[in-house]
Every structure is written in C-alpha cells, then in structure tokens.
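With one protein chain withheld, the remaining protein chains of the complex are depicted in position.
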Amino acid sequence: MRIIIDEKPVEVEPGITILEAARQNDIDIPTLCYHEAFGGQGMCRMCMVEVKNGATSRLVASCTYPISEEIEVSTSTPAIARIRRNIIGLLYRRAPNSEFMQLLREQYKCPEVRLDVNQEENCILCRLCVKACEEMGSSAIAAVFRGTDKRIGTPYDDAATACIGCGACAQICPTGAIAMTESEDRRTIWNKDFALVRCQRCGQPVGTPEQLEYIASKSGLALEFGLCQECRRKQAAVKVSGYHR
Amino acid sequence: MPAEIKTEPNEKLLLSIINNYPGEKRYILSIMQDMQKQFNYLPRQGLEMIALHVASPFSQVYSMATFYKAFSLVPKGRINFKVCDGTACHIKGSNVIIDQIYQHLGIKPGETTPDGEFSLETVNCIGACALAPAVLANDRVYPKVTSAGIVEIIKSYGGHADASSK
Partner (left out) sequence: MQAANDLGSKLILVCCGTGCLANGSMEVYQSLKKQLTDSEVTVKTFTKPTGCNGWCEKGPLVKIMPDDITYCQVKASDVPAIVEKTIKNGELLDRLLYRDPQTKKRVKSHHQIDFYKKQHKLALRNIGEIDPASIDDYVARDGYKALAKALQEMTPTGVVEEILAAGLRGRGGGGFPTGIKWRAAAEQAARPKYVICNGDEGDPGAFMDRSIMEGDPHTVVEGMIICAYAIGATRGFIYVRDEYSLAVTNLGIAIDSARRHGYLGNNILGSQLCFDIEIVRGGGAFVCGEETALMASIEGNVGEPRDKYVFPTEKGLWGQPTIINNVETWANVPVIINNGAEQFAALGTAGSKGTKVFSLVGKVVNTGLVEVPMGTTLRDIIFTIGGGIPGGRSFKAVQTGGPSGGCIPESRLDLQVDFDSLLEAGSMMGSGGIIVMDDRTCMVEIARYYVNFLAGESCGKCTPCREGIKALLDTLTAICHGQGREEDLLYLEEISQTMQDASLCALGRTAANPVLSTLRYFKAEYLTHIRDHRCPAGICRELTEFEIDPAACTGCGLCTKNCPVDAISGEKKLAHIIDQNKCIRCGECINHCRFNAVLVR
C-alpha cells in the first residue's frame, strides 16, 4: 500500500502504524512513551501528525493510528510544532529538576512558566517502566490513582512481593526518576532490599537472586550465581578453544 | 436510618464475597463493590485475594482500587458525610457546608474523626440538583442544606457541635 509522508511516497504494509511506517523510511517523529518492544501507547502525544484523507484533515497520534487507506501525512507543520512545544513545556513544568526535561525544554525553546518551587517530581508518566516490568513478567508496578494525582507505584507503596529487583524499570526510565541504589552486597529499589550477586571473577553486579532464579525458571537453564555475562562468555570461549586443541 | 456496616474483614468472609463471582477479570469491579459495601473499605487482604481469584497481578488490582472513586483503602467513619459538589450544589454554596463540618467536627474532605465516628468526602453530582445543596449521610439525602442545617444534621447523629478545637 502506498501512502505519502512529508511529500515522499512510501510503500507500507497495511495495518502498521504511521510511526512504524515513518521509522521504516527514516523519517523522524519524536516520541517519549514509545518503545519498539511495546508498541504505541498513545500517551505522551509527542508523535502527533497531520493526516489528510481526501478533503478532511486531522491531527492524530502516529503511534496508534493504523494505516488502512491511502493517506497523506505531514510530520512537521506549525500546528504540530506548537503541540510539541507545549507538551514539552507542560512536562518540564511537572519535572523541572530532571536534566532530560531541561534539555528538551531548551531544544524546543519553551517559554518561561511559573513553577511550583516545591516540585520534586522527576517522572513524566511515560509508563515505559510499567511496560518493562510487565514484559519481565513481574508486573510489580502500575499506574495508580488518577487525574492529576496519577503516578507510578507499587501496591500501598510497600516492598512489592512481585518485584524481583531486576532494575529493568530504572534502566528504561528516560528521566532517572526511579531510584535504584547498590552497595557492596545490596540493591534497593521500590522500597525493597535485595541481596546483590557479584561476579566471582570481575566483581561486576550480576543481579539479585530473585532475578537470576526467575531467568533460570523462564529459560530452563541451570541456575548459576557465579559469573557475569562478560566473564561467562570469556570462560566459554576458553572451553571451546580447548576442544579444538 | 440504614444500619452502618462495620464488619471486621476475615478470610472466610472475604472468600464468601469473592466466590460469588467466576474467576474472570471482568468481575473485579463487582467484587470490589460488594467488599466496599460490606466493610466500608477495601481491605488489603481482600485485594490480594481478588488478584489470586482472577489471576491478575496484584499491582493491577490495586491500580483499579485507586482509580475508581467508589472505593476507599482506609475505613470510613460510622457516619460518612458526602457533600455533593456538583455544579448546582457548588453555586448554591456547598463549600459553606464543608467549612461548617470542619468547624464542628474538625475534619476536611477525605478525613475521619479520631474516634472513627464521622468522615467527610465531597462527591460529584448525585443527580439531586433540584435539591441543591445536598448532603448525604451514609445513604440518606438531605436536601437544601443551609449552614445552620448542617449543624443540626451533625447533632442528630450524635456529633457534639463544638469539636472545633481540633
């Protein structure tokens, strides 16, 4: 199926989203809540584009709009630039201390806004952490409450039984809003304390016992606490080369 | 006056509520509603049991419990005042009633008196706009409540009208 993105005709598979079509064709549409692994969430609304279908034209979220007709898409018009600038401005207003938002705010040239000086929030509610946790099979965290009080949390903000301390949420978070601290032998995340297994050879953190057990049970591989990935690879290489000697 | 339900939750009672429904996700809301009616709040144990029953993550069940306004995670007072803050009630002075309750019981919306007798919340339009401003005490609707009227209502439930010293 043939559609037009920014005046350029492109061939696409029907049913994929505009965002996917654009990325396949190296056309950049900014996103905050999108990740290839999870698909479009339609939440941040940074990816709004203009879709023309015959005589009608409207603004849509490109990450959730499935292509079913021969549409004409514009990814950067003055109206879209205005939306993106305001969204960044609003999210900066929410998380003014986050370096990520400070950077974006400069990039999008957002005007000054009155700020709540006590604002200590870093989270921009993209929910990539929730998706990552879901993907890991834990679903220890979720978006809780609603409206302007909405936030990410564990049930009752307690240490969550389901959390395995894998840290996937902290890793995927764009603003560094999820605190994960590590000491010699402990890892703390979401108010839960874990033992931290370190590599016997190089001393790098391997993970928490819960996490390693989980991976072992999912993959069917034997539970191994000894080495980090890097060192294990090296060891395997040595073994293999041994056979050929 | 309807009798206030103040049953202490226990596993047997919780199970008897949960087992009225098949173990499907779509019954979470109904189970929660029954629990809320029974205990005046959703006990944590109950939410954990719902999660098991419908095979959903606890975090998602908790997320629902916090999303829907009909549910409370902490026990409400024996008498729960709901002051309607729908538009009609708002422009006819619902905020004056909220102030008066604070003056006399020392509680703001979302709070409960230390003795567990009274709690206060504001609710969205209860569809009694022609009776604005309206107040619910548990399930009873009081129409056209004035600032003096709310004091009488508080007294009728045994609230001493001078607890303003809180």
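So that you can tell them apart, the chains are marked A and B in the order they are listed, and the count of residues begins at 1 in each.
Quick note on the criterion: contacts are C-beta pairs under 8 Å (C-beta built on N, C-alpha and C of every residue); 3 or more make two chains touch, one makes a residue touch a chain.
Predicted, not measured: the structure shown is a model, and the values here were computed from it.
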Candidate in contact with the missing chain, chosen from A:93, A:201 or A:232: A:93
Touching residue (missing chain; options A:12, A:48, A:104 or A:197): A:48
Where the missing chain touches chain B, by residue: 24-30, 32-33, 54, 56, 60, 63-64, 67-71, 85-88, 90-93, 96, 99-100, 103, 123-132, 134, 139, 141-143, 146-148
Touching residues on chain A - with respect to the absent chain: 42-46, 48, 59-61, 64-66, 79, 82-83, 86-87, 90-91, 93-94, 113-114, 116, 124-125, 143, 145-150
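Throughout what follows, only the chains that are shown with their structure count from here on.
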Length of the line joining the C-alpha centres of chain A and chain B, rounded to whole Å: 37
In the complex, chain B residues that touch chain A: 44, 47, 57-63, 66-67, 73
In the complex, chain A residues that touch chain B: 138-146, 154-156, 160-162
